[in-house]
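Complex shown without one protein chain; remaining protein chains in place.
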């Protein structure tokens, strides 16, 4: 009960941020633009962490490639944002985005069709990661690739995608990716109003995603996932088709990660192949591990706290950040196997 | 002006060699263009080495008319007003051929090679006898090759079909794209010989394809040996201990940096510095093995039985190591110089060229594989290690200190990573993220080859290397990598535990 209240308080506090931003600079409660945009980013990270926790914390699928689903969602919405630039690009081409003019394209590739519509692009941000997870998951789970094997395969997946997206002839802007976005749904980006809208949209999605995951884990399906995590072959001998269950949660998790990416890109104003780098995916894993996996709240907590440390540290000692992050990876399994949540619960006497 | 002329080197006076054919020809150089051309050709045919500087000077307009029908070579640009012998294009053509023929007799192999090239560019049936003679006495394989090509070309230029046929046959026996181009030209010029030429071209194509295949195979072997070196240590730690060491790539990187440090330490000792690389081999092994042992005893052993957490922890160690190296040595590339005996290329029969350092790495990889096998099969440590793999508890009751075996096994695997680093320092940039580029591929090798099987690692590494290189010409580097990943995904559908899987009870543990 107290946990619910704490959660609710956190959501309310977060929801206040864009409002406080409207206060005059002199006010003691004024919140800077920087805080608004960075909290917006962290909310997206928290959604990604939730997605990862669902797969790893509950079903034991440690994906080291969830950043790929996040990036694919981001690319889908990025394509829409590129289409909305229209003739306002540097080259002023009526149809083609700048990078295509630069690379000598004469017409829009077929897979760019449909991205003029926001609904289509947003659907693709769900469908593309979902389909990829379906194919990879089917191949992997069917042949009983589990544990560290699966981790390695998913890492190779995001690595391969990164290499592919770096190529110019893929038609996704190569090295530079997409940027210089102008507007979304008729709202010019980079205005405080749009930022607030995106912020609230992300917050609503985060709350909905949390409620969905929490409801899901309380069903028998959730208990089957936990059972698979702890003793997969026993679940098989009970007559469950483990492949189906894992695939279901993996695809769901990938789609959630895709949504997170789709909310993220309009807020940061850029997407490039660096988002696919295996390091990003594994950083997301440490959020979940640090917060406490298998608890959902822990994942959100972890995403916020690790990123807070990152922002704080990189502001004055950027060289140290990677060492601290590395030490987090080392310390969490050894000293905090149940994460911050485990620590809080023990402290709380439960 | 005259004083400058005094400085000119008087090459030869007619009285000095009054009798020989060479001297008799000299006055011809001062005659009309037709006579000049003839004289030049005859000088070239004569093959006297004294003619070489003379003809060169003529070509460079540095040959002066002497006072009494003699000729004088000016060492530099002759002063204005001196009596330079002028030539026209016809003479220039004759000069090129004559120079080429003369240079073929030069004692300097580079000169002979240039000459052969010159004749090849300027094919004429007149060169046939000279080329035959030169080919007869030439010993350098590279020059012989060019000479043979030039001879074939010269024969094609001959007027009579019999001579042409010999040329076609000779060219058909070569493995050079240039011979193919010559034949194609000739096919247009003399359609009568089309069938002979087609046969010759087909046989060249066949050999060319063979050579390409051999070179691809070599590149594949080379990549495969690098992958194997990187994966071998993984196979030990993963296969024996079930630990995914995500810091493995960083151990490889540390091995490369150790090589760099050893090189810097040896730099000031002249007799030692060519041998810094062999010295780096044990040094790199020790450094990475010690770090590995410390990591196992200090961190990993607390997490046995929790593979996913171990994976995260080792990843963290890798991050820290990488960043520490970056802060210590800087982010830029460090240069490790190959010792002289590893530089250059080897030319195998059939013009297959391979770089020396790659060949050394293949040998080194096989050496490391054999040494690893020997350590596992023949030593006490290997026996204890295998005992612990089979049954940890029973091994412990037999008095084997399993903790020590774990530490040593991990140190051993890490040491092999260090050795891989020594090899990689020869072909890749030594930078803090050296290891990251190889680690994913080496994991693929282990997954493909089957966990815990060194044979699987060997076959897995070489087949991935060759498969990658086979695909690259068609698909490009990136798509080849993607294709390999997809192929592995499909492969493990059929053999989920890799090529050389352990079966039965051992596989479930």
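Going by the order they are written in, the chains are A and B; count residues from 1 in each one.
In this section, a contact is a pair of C-beta atoms (placed from the backbone, for glycine too) under 8 Å apart; a residue touches a chain by one contact, two chains touch by 3 or more.
The criterion applied here is as follows: contacts and distances are computed from a predicted model.
A.B. asks: Look at the options "Porin", "Aspartyl/glutamyl-tRNA(Asn/Gln) amidotransferase subunit C", "aminomethyltransferase" or "Urea transport system ATP-binding protein" and return the one that UniProt uses as the protein name of the missing chain.
C.D. replies: Per the UniProt record, the undisplayed chain of the complex is "Urea transport system ATP-binding protein".
A.B. asks: Based on the whole complex, identify which of A:31, A:164, A:216 or A:309 touches the chain you can't see.
C.D. replies: A:216
A.B. asks: Which residue from A:227, A:303 or A:332 sits in contact with the chain not drawn here?
C.D. replies: Checking the options A:227, A:303 or A:332, the one contacting the hidden chain is A:227.
A.B. asks: Check each of A:9, A:135 or A:238 against the chain that is not shown and name the one that touches it.
C.D. replies: If we include the chain that is not displayed, A:238 is the one touching it.
A.B. asks: For subunit A, which residues touch the unseen chain?
C.D. replies: Per the touch rule, subunit A residues meeting the hidden chain are 216, 219-221, 223-224, 226-227, 229-231, 233-242, 244-245, 248-249.
Rule of thumb we're sticking to: only the chains that are shown with their structure count from here on.
A.B. asks: In their complex, what parts of subunit B are in touch with subunit A?
C.D. replies: For subunit B paired with subunit A, touching residues are 244, 299, 302-303, 306-313, 315-320, 322-324, 326-327, 440, 443-444, 447, 476, 478-479, 481-482, 485, 489-490, 492-493, 496.
A.B. asks: So in the complex, which bits of subunit A are touching subunit B?
C.D. replies: Per the touch definition, subunit A meets subunit B at residues 56, 60, 62, 136, 139-140, 142-145, 147-149, 151-153, 155-157, 159-160, 163-164, 166-167, 278, 282, 285-286, 289, 319, 322-323, 325-334, 337.
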